[in-house]
Each structure stands twice: as structure tokens, then as C-alpha cells.
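Structure first, then comments.
The block that comes next holds chain A.
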Amino acid sequence: MNAEVATAVETPVVGGDGRGAPAAEKQAALRVSGSSATFQPRIVGFLCNWCSYAGADLAGTSRTPYAATVRVIRVMCSARIDPTFVLKALAEGADGVLICGCHPGDCHYSEGNYKTMRRYPLLKRMLADFGIEEERVRLEWVSASEGQHFADVVDDMTRRIRALGPSKVKIALATDRAER
Partner candidate 1 sequence: MATRVNPKLIDDLEIYGAQDVSKCYHCGNCSAVCPFSQGERIFPRRSMRHLQLGLEERLQADLEPWLCYYCGECSEDCPREAEPGETMMSLRRWLTSRYDFSGISRLFYRSWKAELWAILLVALLTGVGFLLLGFVQGDLEIYDGPGAFLPSHIVHWFDWGMAAVLVILLGINCARMWWFTMGKEGRANGTHVPLGQYLARAFLVPYHFITQARYSRCEHKRPWAVHLVLMLSYVTMLVLIMFFLGSMQAGPGIDWRVHVFGYAAALGLVVTVIFAMRGRVTRTEAHYKHSHESDWIFLILLLTVAVTGILQHILHRAGLDAAANIVYVVHLMGVVPMLVLEVPFGKWAHMAYRPLAMYFSDLQPRAVPSRSRVEPVRPAGASSGRA
Partner candidate 2 sequence: MRVAVYFCQENPEAGGGVNLDSVAKYAANLPDVVQVKSLGVRPKLSPEPLAVEIGEQGLDRLVVAGDSPGYFKPAFTRAMALAGRDPAEVRLASFREHGAVSHDQTERAKAIVACAVSGVPFWLAAVPKFTTVHPDVLVVGAGIAGIQAALEIADAGKRVYLIERTGTIGGHMAMFDKTFPTLDCAACILTPKMVAVGQHEMIELLTMSEVEAVAGLPGDYRVTIRRQPRRVDPDACVTCAACSEACPVTVPSEFDCGIASRNAIYMPFPQAVPNAYLVDEASCRYIQSGGEKCGVCVRKCPKGCIDLDQGVELVEVQVGSIVLATGYDVYDATRIERYGYGVYPNVLTALEFERLTNASGPTSGRIVTQTLRHNKRTKRDEWVFDPAGEPPASVAIIHCVGSRDHNHNSYCSRVCCMYSLKFAHLVREKLPDSACFEFYIDMRAFGKGYEEFAERIREEGTFVVRGRSGKITEADGRLLIRGEDILSDSMLEFPVDMVLLSVGLVPAHGADRLGALLGVGCDDDGWFSELDYNGDPTDTERGGVFVAGACQGPKDIPDTVAQASAVAAGALRSILSGRGYGSMSTLLLSDIEARARELAVGMGPAARRGD
């Protein structure tokens, strides 16, 4: 009931929007730089709760625009990110996977990110075996104070993956569904 009362007053503001504008421009820029203008990649981001997720939040609070391509999944620590998560994501049709953790030495759990660092090369090798371009998976350190950095990472990754085009798995899945 109260919902109606309150929402009745409210009508979303369209236009005259300062924050929107730069974001839009940016995305336009991304499009032209990308190989195919239409293709909007889907990136799954695994962010550690203490640094990177906070960093992504900071990008928000400081209104730093970036491509709307990443879908964030929060984990307590980058060390929690099981290689199978990455493979799962790719298998489900992600065009890329972004893994973010605290900078080496800053881990909330003192050395979780070192474990991540050690696991990463192995993961890459695995991907190579599956014939997945290694650029589709990326490990980045983003601290709680690096909102801008996070935005840059996402934009950069979006650009690269656009260049690569949709992931094979995804295409396979698509055709697969088409046949069924």
C-alpha cells in the first residue's frame, strides 16, 4: 500500500542526466574500436570481497563509467576461485572471465591471492588445451581504492574480447540450441 503512495510521487528522470552521458559516449567509443559494432561480450567477473568488490563499489560511488559487459560474482577471496568456476563460466557461454583480488601482500587473508597467482598459469595451460584464447581469461589486482583501475580493466578487456569476437563455446552452444 505504502509502495503505491510513494511510487505515485516518483517518475524516473530521463534526460538532463550528467552521469549517463559520459558512460554513453564511452560505450559508443568502445563500439567503434571493437571489430564488430553489434557484438556486446559477456564477461563473468569473480571479485574478492575485501579489495576488488570494494573497488568495484568505489567505481560506482565515484561514478566512474565503464562498459556494461561484466557480471560480477562475489567470493570471499580470490583463492576461493576454483578453476572449475572459470571453465563453468566459459562452458555456459561467457566470452571472458575476469578474476580480481587484492594486490600481492594486501590480501585480507594475508596470502590468498598468492595462491590465486600460482593457480593462474595452470588454468591458462588448461584453457590452451581446450583451445580457448588465453586473452579470454584475465587476472587483475584491484584494491579497495582503485575504482578507476577496475573501470579501465573492464573497458580494456571488453575491447580485446570484441576484437576476438564471440567465444567458440558460445557459438557451439547457439548452433546446438538451434539444432534442438
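The candidates were selected such that all candidates are chains of the complex that A comes from, given by their letters.
The definition used in the following text is that a residue touches a chain if its C-beta (ideal position, glycine included) is under 8 Å from a C-beta of that chain, and two chains touch if they have at least 3 such contacts; residues count from 1.
As the structure is a computational prediction, the values presented were derived from the model and not from experiment.
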Interface partner of chain A in the complex, by touch - 1 or 2: 2
Candidate 2 touches which residues of chain A in the complex? 1-2, 5-6, 9-11, 13, 16-19, 21, 61-63
